[in-house]
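Certain chains of the assembly are absent from this excerpt, and the rest are unmoved.
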Amino acid sequence: METMTPAQLEAIYEKVKNWGRWGTEDEAGALNLLTPERRAAAAREVQSGEAVSCSRELPVEPSTENPNPALHMMIRAGDDCVIPGVGLETAMDFVGVAFHGMATSHIDALCHVFVNGQMYNGRSAAEVKSTGAHANSIMVARDGISGRGVLLDVARHRGVSWLEPGESVGPDELEACEASQGVRVGEGDILLIANGRDARREAQGPWSPIEGGLAGLHPSCVPWLHERGVSVLGADGVSDPLPGPGVEGWPMPVHQCCLVAMGVHLLDNLRLDRLSEACASAGRWSFLFTVAPLRIENATGSPVNPIALL
Amino acid sequence: METMTPAQLEAIYEKVKNWGRWGTEDEAGALNLLTPERRAAAAREVQSGEAVSCSRELPVEPSTENPNPALHMMIRAGDDCVIPGVGLETAMDFVGVAFHGMATSHIDALCHVFVNGQMYNGRSAAEVKSTGAHANSIMVARDGISGRGVLLDVARHRGVSWLEPGESVGPDELEACEASQGVRVGEGDILLIANGRDARREAQGPWSPIEGGLAGLHPSCVPWLHERGVSVLGADGVSDPLPGPGVEGWPMPVHQCCLVAMGVHLLDNLRLDRLSEACASAGRWSFLFTVAPLRIENATGSPVNPIALL
Amino acid sequence: METMTPAQLEAIYEKVKNWGRWGTEDEAGALNLLTPERRAAAAREVQSGEAVSCSRELPVEPSTENPNPALHMMIRAGDDCVIPGVGLETAMDFVGVAFHGMATSHIDALCHVFVNGQMYNGRSAAEVKSTGAHANSIMVARDGISGRGVLLDVARHRGVSWLEPGESVGPDELEACEASQGVRVGEGDILLIANGRDARREAQGPWSPIEGGLAGLHPSCVPWLHERGVSVLGADGVSDPLPGPGVEGWPMPVHQCCLVAMGVHLLDNLRLDRLSEACASAGRWSFLFTVAPLRIENATGSPVNPIALL
């Protein structure tokens, strides 16, 4: 990517800071922009009633992409299904996941990342303890995140199947993408960026984002996200390109600026190819979008299955 | 509850069977009634844009209500937040849950219950193996369940804070409830029944549903649910009253008839008090309702955070 | 129990401190007393070759005694046993446990307890991070703990089936117990104290040690343990009586003095009734005793199955 200096990144970080904007005690950040009125308007986006999941299957097998898979184990199956004493024939299972992995569709709470020991709204990293996050946990999104979703499919705009790992996308390209798709990202919108990761994985097999890289947004997009008033940012990658800009202290500037400075929750490792097909077919790139994090107190996020309703 | 004979329960079960109704290979069951058109119509229910979660907090502490709590553990917290080699300051956690517990808001897949070794559409219980469910898994709801939700608050209708454990509700009372609330359950609707479990728990503390019982629907409601064409049934309890009817082979007839005969997915242990307040304030008892199960292949359900949008 | 003042407890704690005794970097504590020579001598205790486990079954069901049970789940069972591609017919499982629970036989590492923010040998509690213990972990016992075990069965000595919860045992009674059993605890020995918890549980069912209490050693035993040079202390309870002495800052003085001041590892929730029977039959109360903690780096202990060889 185009190189950045520490001073440039620091300046972006300071420029987009929303600390104090919604009060000194605020933990919702840019979710404040997603007002009930905007939720109601988003519902009016629905036309056909087609529903599309933007989640990948929970990865239960290890792979180069996700070396630390989820656990899914049966507690009781059909071979021994009668609960003693109760008589009900039943099957039950357990699911567990370190959900911040690189193949799990998940939401990052604002306590997921710190910059110089601080998180959103100036709270100390020390408030995220071994016993759980005591500030900026995912519980701020306990009533779900419903709003207008907008998908920008950069690969489709470029006319390629996918962006190569490490490639980055600047704000001009986002605007060109808007223009070609006939949509404009507005205040309170949930913005989704597709870089073709799904297509590349299907064509070439899974790869390690840590070792092999991922396409993502150039840090210069951050002020643009701020100006537009994006409430939540999602991607088929992790929004940041990997490897990062190579600047000391700024390994993942989009994560750092969104989560810490702006208070913008992130959706990582989404599956966006099916949504892109549906949008292209419908000729519309906005929809009602619902993210329903599990209500896990003191958590740094949640695995999610975000649903677009077209 | 009013006593039932084995023959009566068997007759209900046979009467409401949807096996073959949507084809011999169908795994969606009554979700077939939730058409895109009905989803689009449900979106038009949204007026104020108020969002209300119908999930309880994931229970991470043991209690009499839920002796088998979820695991929520930090992998990395603020005290040691820098990932070696990467430089990102971060916090991460793990969550795991045997989600069919009695305090976890969850959805039951159609493979969760068997009757005489069979599940929905005549599939054998043997297809639910120690390695996972190979039929009727929750993946049939992979694109989420979005539709018109209708809440019937039986406690409010009776003018009490809660129904006592073991009390049951018949179809006449459901209709009286509809009348008093000014709403009518129609085909494809997601029906939620509130019995005041949240209020009782807050007033008297948690109790064991297994030992202390729960209020629920009398088995005679099952044909009514079938006639109305309910697509999904949810409750603040588990839909069935506990203890059950005391009839050999029918420990939980609502579960057995809904999941196995009708192919109606169930939502257990919801939190409905806040939704009831919101509906009462709005003077409307229908809303857009979204359930987004995690995409867990071969799973018997999922923990969920269902969202009502009013 | 006989009341203690803060000053008395503080004095005991200071008196038995082994900090610096084996060097400023030492993490082994009283395990230093268990020399190869003493291990070899312990092996010469073996006569009949009878082996007796001192562990309880891993508690996989919730109970009042242990509300947070272990997870034991099959990954693959006989119903679906052929590994695809490999052809081996196999069954596999997963086990997980928060092993410091009140029904799990486990060993406490020296990093398990702090007093005023310090652990054994003056290390800071801050070295035990959300990512694991970076000092005084169980890895100091990586080669196992093998030595001469001595069982003192206080209930048998008193002629009762069990000590009641909350009862405590003083050093005089330990010496009377030694005399009646014909054994003397010496330097480097692993001392096990039986209070009849197993017999009480079998007679009356499980109870919550937190709410119902446990018998244990009076804090005045601590100097006696120090004088005798005990290397490891174990009990069918948790060594400390519950409730504790009711002195601010000293909720579990035996844990605090053994783990922090003396560097004596603790074995909690052992099953000692079968060992007591075996010792009584053999007319000997010493034996080769082997504890083999799992090699878990950065861990605060381990579940264990200690084996006595008579």
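Observations, loosely collected:
Read from first to last, the chains carry the letters A, B and C; within each, the first residue is number 1.
Going forward, a contact is a pair of C-beta atoms (placed from the backbone, for glycine too) under 8 Å apart; a residue touches a chain by one contact, two chains touch by 3 or more.
Keep in mind the model is a prediction, meaning the values are calculated, not measured.
The complex in this file is a homo-oligomer whose displayed part has 3 chains and whose full count of copies is 4.
Please note the rule applied: only the chains that are shown with their structure count from here on.
Chains making contact with chain A as well as with chain B: C.
Between chain B and chain C, two chains of identical sequence, the interface residue sets overlap for the most part, with shared numbers making up over half of the total.
Centroids of chain A and chain B (each the mean of its C-alpha atoms) stand 27 Å apart.
The distance from the centre of chain B to the centre of chain C, each centre being the mean of the chain's C-alpha atoms, comes to 45 Å. The set of chain A residues touching two or more other chains comprises 71, 74-75, 77-79, 94, 129-130.
Remark: chain B residues 35-44, 46-53, 55-58, 60, 70-72, 74-75, 77-79, 81, 86-100, 105, 111-117, 124-133, 142-144, 146, 248-249, 251-252, 255-256, 288, 290-307, 309 touch chain A in the complex. Interface of chain C with chain A (complex): residues 71, 73-75, 77-79, 94, 129-130.
Taken in their complex, chain B has these residues touching chain C: 62, 67-69, 74-80, 126, 129-131.
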